[in-house]
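Here it is, the structure in full.
The complex is shown incomplete by one protein chain, all other protein chains being positioned as in the whole.
As written, the chain order gives the labels A, B and C, with residue 1 at the start of each chain.
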């Protein structure tokens, strides 16, 4: 440890690596998170890359970032403002300074803070010289030069040499963070082990960065975040999109139904498709369709044919699938539709996150067309909610829309690895060969669920389709009373799913001054804020919803126990509208933000306090 | 007039012609309505044909019908139960008997009531013989034989001769209805004037039918419905779909913007496309697209290019257009989307009517994506609402969804022909050539409307698209605060349309015991019922909505003036949900019917009385 | 009886009756669809699979009501999506003999994209394309195959669109099987359907189907008794392309074009006539055959192309097998524990 640096122990720290699209910030960030995780910290991460693939060099449009929040306590979000910013060029500094805490440490590659790079970033003057960084602890190092320097004895391409400068930055942060540089080297070896020269170069640069930092006078504080007290078990870091993919695969295995995905790429859902494409060894059949409509229609076909089928998309794709979701409702076939929400309307803000597809999920189809809607609320629980969506879909023979968002999908956190045998059983209602009085629309008395009769099975020949049909027999029918009956049965079938989902839980007391309500991807920020305020003795609780259609049975009871209700959403108030429809007897306050950004804890704290204040003043 | 028949004067009469698909019932019905109209009656009609083009002969599936309601007072609906049923075969009798009033007159072609036709209709015994018609006044005539007989002196094809038997039936009804047979002959001449032989045959048979009826002993009652006291002016009979088409054309002419339609056929909206296809003389460009998506996208392109553009469809097609509606919202271009609702979900009941696309119209798109939604409420007012939808769309630079339904679209009523010069002006906000500081997203302060700058115009080059963009400049932007601003501006722009629509009117007193609420195509039945009950001194009023998004300004005031509110819809409660979102402070009763059938006056009367009773008992 | 891959054969001999469902057939009397139904019900027992291994998928249209009338598994989809739905059915369950019933509107208007992609992927599905050159169910608007100038309810002055030639579109989309038949010839229809079933990959059978209500007589210029001998070339594999009342007309290749000749005239001998090779991979001649039409040429009927290429469904199964052999991830537990994981004790 450096002679003169003092070590500050912290509960949690937020680090962000930012640079040009080609600077390797995603890799640096990933390595750093693994390092922290292996050290026993809890963590969450979020990548923040531009809509452009490689926007022009040194421009704001081309800034790519990766943020990591590590803690010795439970970490719920990738963090609001950062404690350490590593900025490889002026543009990345410019774009990110607003997210840096006062007094935070900023590590800069001073070799890039000159000439055109400054003006291209939109600076008039060099920020290193104009005093604008005086409130920060700036570690300005000639990273590019030092990188080249450290590699001068190795025989490698100059261009390549420069590209390892991210490792030098990582080395500095490893030091700043009081981490074990050897462990960092090991992680780099895992990545590049198969290419020894590349590994060697990266190792050299990483170590050089570490040593350089150690020797620096300007570093006055280094941080220490102890291991978090975590439940025993095996852990891994996982993004929401990968977790979703795996949850679907687990459901397939558990149900015994082969997996089929029909999908079309779209940001930010594409990673689910890509992840599933590499798991053919699990028998997963992945069909990259020509468009979203073919994606869902092929999935409906596969479901009819007896596979457990899913389709994955984001907002505009969900719009395109509307008509076919109706077909799945009418044919009463299992189907999971994963919608990773992004900023809308229309193409909107494809790389930003939002919660504005809720009403579309509930109502965006012609006719009376109910489906189950559930929402995951953290990257890791995407695994469970994908699994549960699949279970409900198969066991209740109905499409399920599972909502996540770009923030969850691309963000990561730690997952305690479950055992498949411990997951709840999935029992699809398969019709047996030659089942005596099989009828396509005969229903289970309790659940109203019809049977799944798979083509190829002896004695179950039947026909389904999108026209209204008679209950039990399933013949096409325009009979007035039958239609009304079927509309009601389809609605009731989804309502009865209430009996198969858990009651809504409340974070905090069951009654109090303020009930905060959220749903989906905002859980981390809401929970952090509410817990903090509970520690400050506010009578505040949180009901964060994952089950939306149907709502948990005890929802009304919860709502009735608080003086005020505040619904927080990253949209203009879609869930609050849905609550008004269901429980018009309550008065709802609402807090809405539609900026393509997540909630921040400070922001929420202020909002909550204001609402509670009003109360006192009244 | 027949010696022994007594003439009964009636306020209104409902006549229904039913037969096999090939029996010409649509023509017969149309002729009869024209006859009544020319005689000065008010009227409404509704065709009732099978989903199949020509289902098998003599089956229920193949029954085709046409219902006419004529009156000496204002007629609001095609009528619930009929006073006269003309049934050409057993299947049509079987399918329609439930819609015939006790004691009504039933005219039958007894030549068809024998052999297979009876069993194919699902009868065990001949209904003419088993006493099942004893409660009716049955006029059973060997129509087929008499038709052939009457033509035996004309040299025509036997097959063709039989096909004129609908004229014989018409002749009977003309008599039964105390109408002028010569006038009927004239109408037939108009239809067939160009084919003298066909006209001659039809004339002969029609007259024969009339004379036959006059000679019949079994006809004991004939009806007389005096002319209705109608406003002076020129009138025509018009279906909702044709009225919609004409409303769009009128808006184009009035605004000076050439008309473009991009559409794909779908029941029950196809007639709008077909009607517009024949009006190229008005410069209407009609593009029959390869699908619904191309329909709306071509319309958006045409709108960008400066045409007044529309697209027409029904439920499943609206689902497919969801994504593109978002594009029109984002580019803030005028566009009218006509949705002729039918029974859903999915393919559903394509030939039946329903009001179940309301929530889809309001919310069925990704992101926060507001559009104006308005609903026509009678076949003839489709003309005005199509016109107003067009006006609002162009003047407010926003897509408008206009809802009608199969019942309105295919039904007809009398339209007092307006003069185009008397229609409200339409002034689209066109940008002028070389307008000094034109910016694509600069807005009018009051309406928040941007200008329409048409490609080809000097000095207004600009680019629009589906990505979020900065206000005023219109450059692509992911800026958080700009996004929030734009979301709010788009919402506010639609809300401010409130200032440009009329206040909601109330049928009846402004306060009372029960406020009935309806919207769209159910107006006729609701107004008839409410007026009838008002005559019986019930304190009941009706607020029937045509403007849905935004709602008229005085809506809340109206709601607050009644003891009870009852929302009646042909769906599971979509408008009532929307009211709960907007005015959660009221308690709403609801009456919902989802049978592919319209409301009936008797049914509604019972419902209204029950609700009012409850009141008294409470 | 057809021997094909993993599809189960019927243990008992089936007849046409076995494939008649209990549903009332609701097409117009005299509609060409009735004969197509007969042909299918005739050929299914000949193919010889178990009833349960047949599956019919359709979109929306008069033609798309087809599945209701055949006593097998069936799926009546939504408009235009039959090919997409069927793709999922077949990839998921390769043990089915899968048939798509679709109209010219269903598969070439709204469903055009799924149609060409299915063909390109060469999934083993048999498409019966009911081409009546009109939208029947919606009552008579023009379709993408309505001949230029055709007057319909939406083209009162005649259409202004160049119609698709289905053969051209199929081959332009890398199609491996294309056949054409007329609805008035049940024998030829079922023969060709048999060939379609035999073909590995996507088979398109274009059936020129008469809609008696909205496009009656659309094919009179090739189908009517008076003209048919001169207007139809009935292709058979390895047989010369000879036609005509007296079987004296033939097709020859002249330069890069086909030409009609009369045997015996201008020194043309039977040996000069082109021999049909339906299995040829190169689509050159097949394309030309697909485009021929009266008055200059006869129309080609029968199997025009049936070229052997890999199918998507088989390649997919192979990739799965390979992955299962080579990957260490055999179950979801393996997956969950793969890559970077660590134990907290």
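The rule is short, and it goes like this: a contact is a pair of C-beta atoms (placed from the backbone, for glycine too) under 8 Å apart; a residue touches a chain by one contact, two chains touch by 3 or more.
On a predicted model such as this, the values are computed, not experimentally measured, just so you know.
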(request) List the shown chains that the missing chain touches in the full complex. (result) A, B, C
(message) Tell me which of B:13, B:201 or B:309 is the one touching the absent chain.
(response) B:309
(request) Decide which residue listed in A:288, A:470, A:511 or A:554 touches the omitted chain of the complex. (result) A:288
(request) May I ask which residue of B:136, B:199 or B:235 touches the chain that does not appear here? (result) B:235
(message) So one chain is hidden, and I want to know which residue out of B:173, B:327 or B:369 touches that hidden chain in the complete assembly.
(response) B:327
(request) Could you tell me which of A:187, A:266 or A:394 touches the chain that is not displayed? (result) A:266
(request) Go through chain C and note every residue touching the omitted chain. (result) 110-113, 116-117, 120-122, 144, 157, 160-165, 168-174, 253, 255-257, 282, 284-285, 287-288, 309-310, 312, 315-316, 319, 322-323
(message) On chain B, where is the contact patch with the chain that was removed from view?
(response) 34, 37-38, 40, 190, 230-237, 246, 249-250, 253, 258, 260, 262, 279-283, 285, 287, 289-291, 293-294, 297-307, 309, 323-324, 326-327, 331, 417-420, 454-467, 475-476
(message) For review purposes, identify every residue of chain A that touches the missing chain, sorted by number.
(response) 52-57, 59, 61, 264-267, 270, 273-274, 277-278, 280, 286, 288, 290-292, 316, 346-347
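Just so we're on the same page, only the chains that are shown with their structure count from here on.
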(message) Looking at chain pairs B-C and A-C, which one is connected by more C-beta pairs in contact?
(response) A-C
(message) Can you compute the centre-to-centre distance for chain B and chain C, using the mean CA position of each chain? Integer Å is fine.
(response) 40
(message) Between chain A and chain C, what distance separates the C-alpha centroids? Give it in angstrom.
(response) 45
(request) Could you tell me which residues belong to chain B and also touch two or more other chains? (result) 316, 346-347
(message) If I count partner chains per residue in chain C, which residues reach a count of at least 2?
(response) 60, 78
